[in-house]
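The other protein chains are all here in position, but one chain of the complex has been omitted.
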Amino acid sequence: MNSVILIAGARLQAVLLLVFSAYMLLRGHNAPGGGFIGGLIAATGFVVYAIACGTADARKALRFDPGSIAGAGLGIALFAGLMAALWGDALFTGQWLFIGETEDDKGIPLSTVLIFDIGVYLVVLGAILSIAFSLEEAV
Amino acid sequence: MSWYLTLPLVIPFVASIIAYLLRSSPLGAWVSIIGSGLGLIASIALMAVVLDAGVIAGQMGNWPAPFGITLVADLLSAVMVLITAITGFAVAIYALSDITERQAKLGYHALFQILLAGVTGAFLTGDLFNLYVWFEVMLIASFGLLILNGGKEQIDGGVKYVALNLISTILFLTGIGLLYGMTGTLNFADLALKVEEVENQGLLTVVAMMFMVAFGVKAAVFPLFFWLPAAYHTPSFAVSAVFAGLLTKVGVYALIRMFTMVFDHDIGFTHTVLLWVACFTMVIGVLGAAAQSDFRKILSFHIISQIGYMILGLALMTPLALVGAVFYLVHHIIVKANLFLIAGIAKRLTGGTEVYQIGGLYKSAPFLAILFLIPAFSLAGFPPLSGFWAKYIIVKATLDVEMWFVAFIALAVGLMTIYSMTKIWAEAFWKPHPDGIEPDLKTLPNKPAQIIPVAGLAILTIIIGLNPEPFVIFAERTTAQLLDPTAYITTVLGETP
Partner (left out) sequence: MEQLLSVLIGILVASAVYLMLARNLLRFLFGLILLSNAANLTIFVGGRLTPGAPPLVPDGMDAPIGDVANALPQALVLTAIVIGFGLFAFALILAFRAYQSLGTLNTDEMRVAEPKEN
């Protein structure tokens, strides 16, 4: 599609969607959001980009094959679940680390749950994009 | 304790990820083989632990049962996991010769490992919703495998397979919703206790029937089997072997699990329905096979008729009948997967699977003929092979409860099985090839990768056949656990290890 307005708009929108998806991913544990929704939003960004600039450009912008992203995400999620074994807990038990914790402030909470969510994010992003790209290329 | 339960699940997932990242290189196939091999070792370890302890359970994420996700292995789960790993290992080796570079690039090995993980997960899970999730893992992987070639036939078979399996999935989900509404729990062990407290037992029977239909579609029983003969003869041989061996058996396993542990409140009704279903399944399956002339279509219909025997064992619900069902389940997975693998070799040697258009295998490849005869005779129930004991126990159980007509049907179906096995034998092996081709095993590309798994599974059939006693004793222990789930319930709900 050769519309200058669409291409210019889509680029801006793709960037905004990607940033928003990262925000959604990170706030996910205690507020609405999370890996699945974040992944969907990020995928929307790339789909918009692909509609405007073509799938070849979108694939280039993604840098990695969407299938491999999904595979890596599955690996990260699995790894996050298995990490609990390092602390001797049952698998998939959340482990938390609070950086700069004080009496009444939790500081920056980091957790294996977040790593798991990042994995989910990548799985959703990769899976949706591999479906969407192959459909757009088939039409 | 927990690692014994999780390793058989974690290994295929890891193998699948590595295999997917290496899909463009020939190493992918080897990752799949090594993964299946490690999975086999893990499931042997699981079996050893379960043989010793009876039942082991583990909770994911440190949530105590019945709130969290529970993994449980009793003897039935352990033996199913083990047999899955054996079949998976054999098929992974066979795939070396059967899977083209194009299929491997599309991710065959990754999907295959995910399928194994899904099947294993379905056997190991201890709650109903998790069973649904594993069913879906399995289903997605099988969808992918089925249409990997992208030919017209595969797409056509795939549409029917996908459509009917999705309906069964949704029925399953609805059943879960209703059961949860009535009991407030989805953990098998907890359900077994809570269903007795449900006031409206009639409603419980309704839900039980929903589960029967949902699992019935997966297990391909009459009259819900139509997706199976439409789809199973279309994909690659390695794919159809693992489908034929494992996928329907997951449905049978779910039926056995639910209808011994949870839905035993109205055996007079539910198990009578199962009895009729079993009889029709046996007869229709074997008649369908008699009408077919394609190697794989005949075998597909035989899956259906053999499923009937397993359901019959469940329907009778006597200890001996359940022993028969468990024995049958294990024996059938090995034999059926093996026959599909042999169909693949036969096609490569003769150029087709339509039995009237091929032939001459006995004369020029007698070794393959022997390898075919072992599972074929076992399937038909010839002594002293594994199928004979399986059929013998089931028929004996039928006679014990004096259901003469059912016993007659079971025997007659066995006889009919011989008829279509003879058809394959006479047409594909005995008569000369109509085009004058003399198939020769020496010309087989990558021969060891095809012969070793087939021979290995055949040897397993002979071992079970010649030495059935330990297997029967094992099946008796399994049945005792199924009929008296006290150990299962206390292990799951009691102190977590």
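Just a few scattered comments:
Which chain is which? They are A and B, in the order written, and residues in each are numbered from 1.
Just so it is clear, contacts are C-beta pairs under 8 Å (C-beta built on N, C-alpha and C of every residue); 3 or more make two chains touch, one makes a residue touch a chain.
Everything quoted here is computed from the prediction, not taken from an experiment.
Checked against the full complex, the one of B:58, B:229 or B:485 touching the unshown chain is B:229. Taking the complete complex into account, B:167 is the one of B:27, B:41 or B:167 that touches the chain left out. Interface note: of B:14, B:139, B:189 or B:289, the residue touching the hidden chain in the full complex is B:139. Of the candidate positions B:26, B:64 or B:177, contact with the unshown chain belongs to B:177. For subunit A, the residues in touch with the chain missing from this view are 36, 127-128, 131, 134-135, 138.
Along subunit B, the points of touch with the absent chain fall at residues 129, 132-133, 136, 139-140, 143, 147, 150-153, 155-160, 162-163, 166-167, 169-171, 173-174, 176-182, 229-231, 233-234.
Here, only the chains that are shown with their structure count from here on.
Averaged C-alpha coordinates put the centre of subunit A at 36 Å from the centre of subunit B. Of all residues in subunit A, only 67-68, 71-72, 74-75, 78, 82, 84-85, 89-94 touch subunit B in the complex they form.
Those residues of subunit B that touch subunit A in the shared complex are 2-3, 6, 10, 13-14, 16-17, 20-21, 58-62, 69, 107, 110, 496.
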